[in-house]
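A single protein chain has been omitted from the complex, and every remaining protein chain is retained in its original position.
Letters A, B and C name the chains as they come in the text, with residue numbers starting at 1 for each one.
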């Protein structure tokens, strides 16, 4: 999938009607683009059309020229669309709490270049020494303790940091606080949470204890966009592992850590590569 | 796991205290038994102990001698227990409705000897011609149509057939009727249902449509013992498969058939091999 | 994915260069086509481009008009291509031997319409009574016994049946005979075999016994196109299941049956839906 030429990712969605693919492909071709990958989805229930195109162009073609090529097509079909240089790094802010397995995992994947992002900051309601064995070099750390009484002020500060750091995405990497409706409403499709159950089973608190009490034979984790409805946001990615009667709730927590970190990492990766498009309360994920 | 000598399966459960394994193993040894397999589980939450032992004995030792050897141990520890010749076939009655993928699958596994059971009968609320391409040779078929008004009479007839046929286990192989509390109460730990979702998510009707509407990324199936609480009985086995946004509800139904039939077949197999012991509203499943 | 209008599936492959998608999409649009699905793959190692497009047209547009629309594009880019009405059933000949689990499974999926194919015939080196409990209604059965001395004649007869029945695809559904190079050479990309191991591990005979002897912790199955090199043909689909030290070779055979039948069914389904394109000794499989 490599190319000497600069590549771009175009995503779009609109009401479905004939000619969309031809119009988009022709516009890109006439602007000098060579399509490397294209994925599309036609939601026959809602008659909505979704597409993701990766293409490259000669080095002397500016993104503005591409935007000008796409704009009339987008207007004709009433598209929502995004166009970004492929590999351009999004800025991500991580919110964490005491459990740091997702945080450690994301930091590692970031350092070796597996997750193409810039870490705009780490916010925790626990102090820096909680993470003494993790290397935060190059990433601003913000200790923002929270109580019920100070939650509004703390969230205001989170929002300020998010904006001032130019963040694109907020990730709740086992952040054990529920975002207020107000903050959630500012981040539609831009805030990813990892819930430690296979939703919609075991919503709410202590899902591994719920799973143990119910006697399920598989446990899972779910990465989803945060909405005002707790644990009801659009699901991005899920996975499970087999357990047995012999597993205690503590065993589930241990086994669950592995599921949580890989599910969250995959969901973030999909986001960073412009693979996710919202479709009402669901997601289209072009996993390629 | 083969042996020229006759083999037996002993299952037991009791409050946990020291000396159980020693007492059981010694009693079996002194009765001439050679343990082939043994599995145990100590539920540290309830302090209950569960064990399954497979052992063989010389051909001239009768099961009565083995029962006499186990009885005093069982009395001393207050055990619930079962002792059966290994491979002795249980009698199974299948209840089905229009969809016959589980039925066809179970029939096949039965014919080739993969499921060591006798089929005591097939009960359907649809007529025989519904299953024109399946071979019921050697299995009594009973057409018992049901309406809301005749449900009590129909269930009475099912129960009569179950008893008269000497059935041990009732299997709801995509039987689209809910058993009444009264019938369910007669079959604790002896009636297995396959629910076409990964419980506790998507209880009730049309779970694949629920799953499609929620936008989950995995679908599943659950085999469980039937209790008066619909979809709340002890879970025996579960499995899942990956889906995507592109799958319609109909695609989920198709993919789900494969999950349903293998989950149900596994659960029945566990039952037939005395691998399941009830533990309150959960199961201990010694999968070996 | 349903549409009141007739739909078609176009597959194509050619050397990669700019403008292919635009040219194809424009040609289809101008011929009245509305693209429902499109998938493409650009093999950056070989610079070869692969595409599958599903589109619908108004009922009064004939396939010849579509062919005329595609032909000049295909010529310009030097494409190999196919165009077929979506859902048009391919004719499939099954070759089987003693073990009939794949056969029974394929028959069932065919009857309920899950596999959109016509069964052109079943060929076995065992007599009809081997399959007494399977319903072959509507499918010609041919008993073609084979010995080393008669292999050439038997294969000649198979080939004659394949041609006379208008078959498109030959499926070796646990057919325990190796096709001669000569017969294999007549069926490039048109003969699918199920090998009962996770290739390239455990080629050749008795793979479950090999797996047991090696002590692997997962077993698998592989569906692949048949070529003159035994077990070396292009792989279409694979899957695995977990096993343990406690599983005997016989247990592996039993567990393997489930893997074999679902892997083979998936591979055939991909073929019937024009989802497979050969790429040298590999396959492009647009699983959608």
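Everything below uses one rule, namely that a contact is a pair of C-beta atoms (placed from the backbone, for glycine too) under 8 Å apart; a residue touches a chain by one contact, two chains touch by 3 or more.
Since we're looking at a predicted model, the values are computed, not measured.
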Chains in view that the hidden chain touches are A, B, C
Based on the whole complex, identify which of B:37, B:157, B:232 or B:251 touches the chain you can't see. B:37
In the complete assembly, which of A:101, A:190 or A:209 touches the absent chain? A:101
So which of A:4, A:59, A:112 or A:149 would be touching the chain we can't see? A:112
Of B:19, B:166, B:204 or B:280, the one touching the omitted chain in the full complex: B:19
At which residues does chain C meet the chain that is not included here? 41, 43-45, 198-202, 214-218, 220, 234-240, 244-246, 248, 279, 281-285, 287
Residues of chain B (touch criterion as defined above) contacting the omitted chain: 1-3, 17-22, 24-26, 28-30, 32-42, 44
So which bits of chain A touch the chain we can't see? 1, 37, 101, 104, 108, 111-112, 114, 133-135, 137, 244, 246, 248, 254, 257-258, 262, 288
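As a working rule, only the chains that are shown with their structure count from here on.
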Could you say what rotation angle superposes chain A on its sequence twin chain B, using C-alpha positions and rounding to the nearest 5°? 180
What whole-number Å value describes the gap between the mean CA coordinates of chain A and chain B? 41
Using the touch rule from the top of the page, what residues of chain C touch 2 or more other chains? 1, 37
